[in-house]
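A single protein chain has been removed from this complex, and every other one stays in its place.
Let's turn to chain A:
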Amino acid sequence: MGTMLASPAFARTIAGLPWSPAQTSTPQSLVGQHFLTAAEKHCLDALTGRLIPSDEYGPGAPEAGVTTFIDRQLAGFFGRGDRWYMQAPFRDGIPGQGYQSEHAPAQLYRRALASLDAFCRATFGGRLYAELETEAQDELLRQMEAGDLSLEGVSAETFFGLLWENTIEGFFCDPLYGGNRDMVGWKLVGFPGARYDYRDVLDHNGAPVRLEPVGLMGGPQWRVD
């Protein structure tokens, strides 16, 4: 028993803009949401691994969790095209007009990955895209980008555009969303993360400012153990 004098259970009657304790709009990390099958992930790892390969500068897209990022995004509103106008008629449009496919992104991925593997099996003696030599993989990517590859039931060029965009997003996103694991993308380019105050380092006199990157949910430096 603490005290008998009590204060009101609701402390929000004072005038002013609405404000409620403990209410925040939190980012949706979509942890635990999945869309892709194991075979699709396998193919996607191979594709993104050629777009951003592991090399002397550091880990590449698959190691950074880009496939995890894309998988979660496809399982959410992005994958369903919830925020886009997705009604017929579907025409090609001009490049500046944005996404023109009749397939929402998740379905575009599903069709494109299946068609790509089918194409590879037919063309490369039964091998999947992921099983090709890197030179052949790169060549296929180049053809897709240039619109020179025709895939069954889907525009390879449209798919490439979306894949390229999502790979970059997954490599540089906040780690909260599944990509940019251990902030490898940020470390690569020297981005210090979601900070909003640089007053302490304003007087750096031209010297590079090297700050340990920090994500929305922190970093190793926040760990207490």
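Following the convention adopted for this analysis, a contact is a pair of C-beta atoms (placed from the backbone, for glycine too) under 8 Å apart; a residue touches a chain by one contact, two chains touch by 3 or more; residues count from 1.
By our rule, contacts and distances are computed from a predicted model.
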{"item": "The complex's invisible chain, by UniProt name, from \"Phenylalanine--tRNA ligase alpha subunit\", \"Branched-chain amino acid transport system permease protein\", \"Peptide ABC transporter ATP-binding protein\" or \"Alcohol dehydrogenase\"", "value": "\"Alcohol dehydrogenase\""}
{"item": "Hidden-chain contact residue, picked from the options A:T24, A:Q87 or A:N205", "value": "A:T24"}
{"item": "For chain A, the residues touching the chain missing from this view", "value": "1-17, 19, 21-24, 26, 195-197, 199-200, 214, 216-218, 221-225"}
